[in-house]
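The complex is shown incomplete by one protein chain, all other protein chains being positioned as in the whole.
After this line comes subunit A, so read on.
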Amino acid sequence: MIVKMASVHWHSQTRQYQLEKESLRLEAVPVEFGDYHPLKPITVTDSKTRRTGRKGSTSSSSSSSSSAPDPLSSILDGSDPLSVFAAAVTDPLSARISAGESGNRKQDKDDETVVGTDFEPWSGKRSEILARFTTTEKLSINLFIGSDKGKAPSPSSAVSEKVRTRLEELDDLEEGSQKEMLNLSQQDYVNRIEELNQNLKEAWASDQKVKALKIVIQCSKLLSDTTVIQFYPSKFVLITDILDTFGRLVYDRIWSMCSDTQLLPDSFSSDDVNDTARETCLNWFFKIASIRELIPRLYVEAAILKCNRFLSKMGIQETLPRLTAMIRGIGDPLVAVYARAYLCRVGMEVAPHIKESLNKNFFDLLTTFKQIHGDSVQNQLVMQSVEIPVYLTLYSPAIDWIMQCLAYRAPEALLTEMMERCRKLGNNALLLNSIMSAFRSEFIAARAMDFIMMIKESDEAGFPKHLLFISLGRSLACADPPENDRLTVLNEAWKVITKLRSQQDYINCAETWVEYTCRHFTKREVNTVLADIIKHMTPDRAFEDAYPQLQSVIRKILMYFHDFSVLFSMERFLPFLDMFQRDSIRVNVCQAIMEVFIRHQQEPTRDPVILNALMHVCKTMHDSVNALTLDDEKRSIAGLINGFIRMVSFGRDFEQQLSFCVEARATFCNLETVLSQLIHSVNQLAMATHRVVKGSHSRKTAAFVRACAAYCFITIPSLTGIFNRLVLYLHSGQIALTNNCLSQADAFFKAAISLLPDVPRLVLVEGKLRPSEGFLIEFLQNFLSTLLVVPDHPEQGVLFLVRGLLNIVQDYNWEDTNDAKLRIYISALPLLAAMSQDNFLYRINKVESNETLYGGDPKFVAEINKLCDTLIDQILDHLKNLGKDEAFQRQSSIAIMLLNTILTHGDLRNNRLNQMVVNLWNLAQKYGYADTRAMVRLPLFSPHAMCVL
């Protein structure tokens, strides 16, 4: 730095830090036992006697328990609002349904017979069915040609005309004007149905009620068509979506007609409904009653079942049994069972307390069960070349649903009765399966042995047996069978499972039964199961087709085994992991394992088994990172590895720990965050050593902390983030200094200083370019205050580091439009003032800083004052330039800043300095840009400032 003619003669104020501290400290008042204090833990030990003393101030909280609840955790206690939201928007179609359902539910809230949240809603099943029942065959769709005759009739026409034209249209539609669309692929079909759904809404919105009804009738007619039978369940789902839409539209419309004066309460009765609404509602029912075909009539009436509420109190109760009986007229058993499922669904939504029709549905179902094996069905299957087991699985969703409705909050006796009835039908596997998936798992679990026997006895040719075992396994995984039966159940079940011929069937079963094993048995049994799975899945690389199931096996094991020493002591666990040979899946599995480890590992570990295994797991994750990996992915992997590193501790064996860090650095060299973490860990290690030796290092420990410093010093340059590097240099330097490693500390600081010119003006923060200035100023101020305690190097000049730093600041390529450089100059003044004190504000134990090295030598102080003069000159020059550029506001704020600093740290008995303070004050106010609040805050009334002004 060029030293110019000194215009001000800087003298630092002499400070007595200890005295100042004592004079400024608030007076401490001891708190009496009964006194209120916000930070005191709340106790209820003797609230009755104390309450008068405390008055109302804590009376509200005194009732809470002594452990104050954590507000954050209490919020997360319930359902997470985000996940609730996410659940609600799974996809637009189901979202709509669930919205509808929740709407229904809201309206029935006051009923004690409302469907609770423990009832799995249809929306959950829906997507499952759509994914499961697909076809590659060509589909066809029967539609009327979109005639626009259904336009809103002119209001002048008489009622009869209106009715007649509408009926004509209905006839019209039933007779000739149909179009058959052939050769649709499944996707086309789905699109077409969705289009119809849109058409329905549009027609409704544009007041074309007849057209809307036509669409609905046409759609429900599609349900009587069982060509391409494998697709039927999905078709059912798609079409009932439309019916739901229709039902809601009609209900809402009639609802809105009721509420011309005031809104109808949720629990309205039919007496509250006005004539117009009632008439409209009746019209709908009459119109629907005249639909020619059975299936559309049934479905459409079921869709608007809820509207019966407008007509009479008993309406729904009377309609449900009638519709149930009507289903008997459907000859095709598959069509009938789905119609029953729909009716049960609507019934559960609208009137969950009416159980009789559910039972009746089920008994009718049992009675018509023989139809499945009747000639008509068999002929149809032969024609479509569908095998019986495949055909039977088509029934599952519907029967499951009916059973679920039936079993919901049903008494034990009813369930037993159902079971007996099924048993009478010759242990029909299809029914058995539905019972197992629909009934309460406790119920199933209590009779686990019975069920195993029933499964064994059930008919070989029909329903696939592995599906039965999957259902049973699912129930047993959530409830406990009697203690004595547990092992027998597992043995019996596994005996069958292990003999399954198809590997897919096998792994599907094994996947569910692993959970049962984990839940009820120890690692020995799980290990056996894993061994069996490995044995089955290795031939022909069968595991390649079963990754999802294998992943789920791992997930289930992790759910039950949180103790990693147990987990890794299972011999078959790591070989099992080796089956995941596709990279992405392997990484996924590793992530899952690490997540569980981080969540459940309470104490740091040094168990070599765990360390080895997890090191392997982490390495797998790390090695998956490449140039194409997304940032988020990298971040999550790094987070997991960091979690692992933090959990490793060798206790007092620090050298072992350091060598672990060395190993980890070699292993995880591609992840910057992990490297930073390692540096921090090593720094921590150094400080731990410092604590152990209580600040006085022996030769051995000194060598160790130097090794730590060396580790950091060579690791930091491999990071790319420049601020990251700067901060770590400073941080490591501070730690080296604390540990009395002066030359290491010097090296860190020098490295930091020499890195400064490379700091770019703009840095990337959260994906956006931001000016780096803020970070830089913050860092430099931190750096400056550290430099107070750094002793000068005997071979370098006085204040070598400070000068070096200021030179770099001067040469740094600052932005012209702001005054960052000046701010740093101004912040350097307090440092220099602090350095010229006899006793420093702070010091490091056992490190001799400049205060003792120079002992307040006048030459040293003069050197400091010279430096201050130079700085102030620079600042004044800059102020002048600002004045020339007419940047008065900036000028004023810098003047205030400088003024502030001088008032606090300068010795104002010095005339020149004194004069300058006055000049600065005037300059700050000159152009009226002075920030009054900043001016008021100036320490003008400090005793030595008083004498100036």
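FYI, a contact is a pair of C-beta atoms (placed from the backbone, for glycine too) under 8 Å apart; a residue touches a chain by one contact, two chains touch by 3 or more; residues count from 1.
To be clear about the criterion, contacts and distances are computed from a predicted model.
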Quiz prompt | Choices "Vacuolar protein sorting-associated protein 26C", "riboflavin kinase", "Ras-related protein Rab-25" or "E2 ubiquitin-conjugating enzyme" - which one is the UniProt name of the chain not shown | solution = "Vacuolar protein sorting-associated protein 26C"
Practice problem: Could you tell me which of A:Lys313, A:Arg328 or A:Lys424 touches the chain that is not displayed? | Solution: A:Arg328
Exercise. Return the single residue from A:Val237, A:Ile295 or A:Met454 that touches the missing chain.
Key: A:Ile295
Quiz item: Any idea which of A:Ser224, A:Ser636 or A:Thr904 touches the chain not displayed?
Solution: A:Ser224
Exercise. Considering the whole complex rather than only what is displayed, give the residues of subunit A touching the chain that is not shown.
Key: 156, 158-160, 163-164, 224, 274-276, 278-279, 282, 285-286, 289-290, 292-295, 297, 322, 325-326, 328-332, 335, 364, 367-368, 370-371, 374-376
